[in-house]
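Below are the structure tokens for one structure; questions will follow.
A single protein chain has been omitted; all remaining protein chains appear in their positions.
Let's look at subunit A:
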Amino acid sequence: MATMECKIVTLGEGRVGKTSLALKYVKNEFHKDEISTVNANYLTKLVQIPQGSVQLNIWDTAGQERFRAIASNYYRQAKGALIVYDITDRKSFDKVVSWIKELKSQAEKNIVIVVAGNKCDMEKERQINRPEALEFCRKMQIRHFDTSAKSGNGVEEMFMELASQIFEANKGELGQSGRNSRRGKITVEKTKHRENSGKKGGCC
């Protein structure tokens, strides 16, 4: 069975646990104080799903507001996006909307988005109700997961779901070369999509 290779980006506010989630999933490592990601890290993992296998290339991007300009470089050609917020931080949840908006208007048309409410091991300090988050994602037609990079809760399931959704969305392209374009930075912005109404992605 053919292996599908796809690029996934992690997005979200600073210090919500993007790097930690990716590391936990790929290497099963957890560090309490991960250094802030300034450059984009790059991790890969091969996932077996019933339909086939998918190689996830996870591009871990920096989260601070002002790196958003740079992040748009990274989500070019991404097949999947993982938007992370911190359940103990209301502000990080509020930012999820703008990330979704940005992705839908500027990323690939059929990009698969999932939202992760991270740090669910810190239930006591929770600021965002689960029903609220679920309702929000249902409206956006995006899958929501409760995750904890510390305990590993929900991490595996989330990436599996992401992988299978991406497989579904892209199986038509399987066999064709996925990386044909080699554009320089220069021409990048011209190719951005003007507006995108395609609402792909799963639902709850």
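Here is the rule we use: a contact is a pair of C-beta atoms (placed from the backbone, for glycine too) under 8 Å apart; a residue touches a chain by one contact, two chains touch by 3 or more; residues count from 1.
To be clear about the criterion, contacts and distances are computed from a predicted model.
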Identity of the absent chain, which is to be given by its UniProt protein name, from "serine C-palmitoyltransferase", "Rab-GAP TBC domain-containing protein", "Actin-like 6A" or "Thioredoxin domain-containing protein": "Rab-GAP TBC domain-containing protein"
In subunit A, positions touching the absent partner: 14-15, 31-36, 38-42, 62, 64-70, 73-74, 98, 102, 105-106, 179, 181-190, 192-195
